[in-house]
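A single protein chain has been omitted from the complex, and every remaining protein chain is retained in its original position.
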Amino acid sequence: MITAERDTVKQDSENKTGIARDGEHGMRVVNLSAWYGPVQAVRDINLSIVPQAITAIIGPSGCGKSTLLRCLNRMHEVIPGGRVGGVVLLDGQNIYGPEVDPVRVRRLVGMVFQKPNPFPMMSVYDNVVAGIKLNRSLPKSELDDIVERSLRQAALWGEVKDKLNVSGASLSGGQQQRLCIARAIAIKPEIILMDEPASALDPLATYRIEELMGDLKERYTIVVVTHNMQQASRVSDYTAFMLAGDDRIGELVEYGDTNEVFTNPRDKRTEGYITGRFG
Amino acid sequence: MDKIASGSRFAGGEDQGDKLFRWLVTGLAVGTIVLLALIIFLVFGDARSALLQFGLSFLTTAIWDPVAERFGALAFIYGTLVTSAVALLIAGPISVGAALFLTEYVPKWLREPLSFLIELLAVIPSIIYGLWGLFILAPLMRDAVEPFLQNTLGQVPVIGALFSGAILGRDMLIAGVILAIMILPTVTAVSREVLRAVPDTQREGMIALGATKWEMIQGAVLPYAKAGIAGASVLGLARALGETMAVTMVIGNSSSAISPSLFTPGYTMASAIANQFTEADSEMYFSALVAVALVLLLVAALVNVAARLLVWRVARGPQGSARL
Partner (left out) sequence: MEGSDITVGSGGALTRDQDGIWQRRRLVDVFMTVLITVSALIGVAVLLAILAYVVINGAPALNLDFFTQRPLPYGEVGGGVAPAILGTLYMLFVAGLIGVPIGVGTGIYLSEYAGTRLAPAVRFTIDLIAGLPSIVIGVFVWALLVRHLVGHFSGLAGSVALAIVMVPIITRTVEEVLRLVPGSLREAALALGVPRWRTILRVVLPTARSGVTTGVVLAMARAGGETAPLLLTSLGNQFFNTNLLQPMAALPVQIYNYASSPFADWHTKAWGGALVLIATIGVLSLVTRLATRGQRPG
């Protein structure tokens, strides 16, 4: 099964590598499939992520949207039995290439999770610099700058600047999630993946996260998974709609400009999903 | 029997049966409290004459002279502390490593069999550790490990004193090593439970920052599990403090003066009791040995309570941990 998969990738990729070689910028997904042990979760996804924009992945639960997201920074393989086939190009290089270090991929493609997961044994300050400290030791003044800049970018600085030494877990849920965003952007990734970042939050905190995403796309490419279609239509520039087929394997049904997808979907299934939910 | 029972039930005896049963199990449960009280009372009672005779000096002097009837348990206390510390120093890191291997590295199908093998170490009786220690480990330590330590670490100033003196093949280091093996399964099993309680979201948070597996463990898993691992170690310590047979067989049982060298034969509190109890020939000698048992009982209780408190704290999770 894997061999066959690899062959298709090879065939398919031959014409595309040409483009890839010319210092292509951004992320492109080619023929991506993912498995949990013997069970396939997504199949043959092809997708180009537009830089400095927000791409939303929507679809009913179980359609593989989170799985797809986790494939984009090699988090899927962290789950026991998680396997990936296909290609994800980041700036023209396949992140699944044999010479690629998954640890380096994750430094360029950050992630924010569904449930805020600050490190409870670390202070707010240490949470923000946790990623930086892995790679190099910087003088305190430089770290201070990074902490302030990251927290400002995450729209959290004003609320926590006087309590940088309290545990990251003592903040409110919405603040925790913004702390996790600050933690992710402190290492200056190119792309930030967000897996339903507001689903555990109350409406006000959700609103602040959405507002923050709008600010962040000036600097970062954002891919967000959400089950909330209003949210997708509000915040995203591009939308990908996924659906699990009869064999329960998720596929990409439609991908395009958010306005197009929501107002004038090309595929009947997209239309059904959107109108069903909106109606 | 059944008919009689239902007959009496009709007569309003239902409550009687329930009451009787409740009294019975409550009585048994209270019995355990009475038992513990009796243990403390009797041990204290028989230790009393030695405690009255020697007072605090029982804990602070190392003279143990049955002929002159002068008794101080300091050497035994020292031996207990040193062997337990050696055991914890060796078994602690190895156990945490093994627990990490079982939770973070090993494939699922291998996890249970491997845990079972390590936990089997816990059901091997103390006497068999003693036998193995006496005939297999002690010669190995005497002929290979201890000369090596003496030639290397023994040359280093200050800590060299730990590895000085004649190598006899019965000493506190060997006892410590045997104890380390014996507490390994306890500390491993409890640490494994603690590590399993670390939420996966913590691990993923660290990995997504571009951490290697070890950096994930170091940055997210171990800090979260810190208190629980401490609790596991204290539980191991509790077991090491009271361990008797295996230590008795390899420690040399000699009450010579306290020496910094781990190569000195010694006594622990438990081995002193086991070794001398049946030879004690005077009231005061008995009483002194029972007093040693009393000290051991109190220390064990204290350490166990400390471990419970730590584990209890862990059960509540780190303060304010991302509860949503």
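The letters A and B name the chains in turn, as written, and every chain counts its residues from 1.
In this text, a residue touches a chain if its C-beta (ideal position, glycine included) is under 8 Å from a C-beta of that chain, and two chains touch if they have at least 3 such contacts.
Bear in mind the structure is a predicted one, so any value in this text is a computation, not a measurement.
Put simply, the missing chain touches A, B once the whole complex is considered.
Checked against the full complex, the one of B:73, B:208 or B:238 touching the unshown chain is B:238. Taking the whole complex into account, chain B touches the unshown chain at residues 9, 14, 17-18, 20-22, 24-33, 35-36, 38-39, 42-43, 45-46, 93-98, 100-102, 104-106, 114, 116-118, 120-121, 123-132, 134-136, 181, 184-185, 188, 212-215, 217, 238, 241-245, 248-249, 270, 273-274, 277-278, 289-290, 293, 296-297, 300-301, 303-305, 308. Panel shows chain A; residues 2, 5-6, 9-10, 13, 16-17, 20-21, 30-31, 83-87, 89-101, 103-105, 108, 134-136 of it touch the chain omitted from the view.
What we mean here is this: only the chains that are shown with their structure count from here on.
Chain B makes touch with chain A in their complex at residues 107-108, 199, 201-212, 215, 219-220, 223-224, 226, 317-322, 324.
Those residues of chain A lying in contact with chain B across their complex are 73, 75, 78, 80, 103-107, 110-111, 113, 115-122, 130-131, 134-135, 167, 169-170, 173, 176, 180, 183-184, 187, 200.
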